[in-house]
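One structure is given below, represented as C-alpha cells, and several questions about it will come after.
The complex appears here minus one protein chain, its other protein chains still in place.
Moving on to chain A:
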C-alpha cells in the first residue's frame, strides 16, 4: 500500500519548506521540534535561528548583515 508522501518544497532562492509538525535532529544530537503547519528550514547557512529560516538569505553579499 502506498502511503501519502510528505511534501518538501525546495524554494531555490530561500528555505526548504516541510509540511506538518517536524522533529529535527541537530548535529550535536539535540532534537528541535516545530509544530507549525509548515516549517521553513534554512539551507543557505546564514540564519541566526538554526535550523529555521529567519529570511537572512535575502541579504546580499557585501551588504550590512543586520539591516
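Operating definition for what follows: a contact is a pair of C-beta atoms (placed from the backbone, for glycine too) under 8 Å apart; a residue touches a chain by one contact, two chains touch by 3 or more; residues count from 1.
Following the convention adopted for this analysis, contacts and distances are computed from a predicted model.
Taking the options "ABC transporter permease", "Energy-coupling factor transport system substrate-specific component", "Iron-containing redox enzyme family protein" or "2-octaprenyl-3-methyl-6-methoxy-1,4-benzoquinol hydroxylase" in turn, only "Iron-containing redox enzyme family protein" matches the UniProt protein name of the chain that is not displayed. Seen across the whole complex, the unshown chain contacts chain A at 9, 11, 14-15, 17, 35-40, 49, 52-55, 58-59, 63-64, 66-67.
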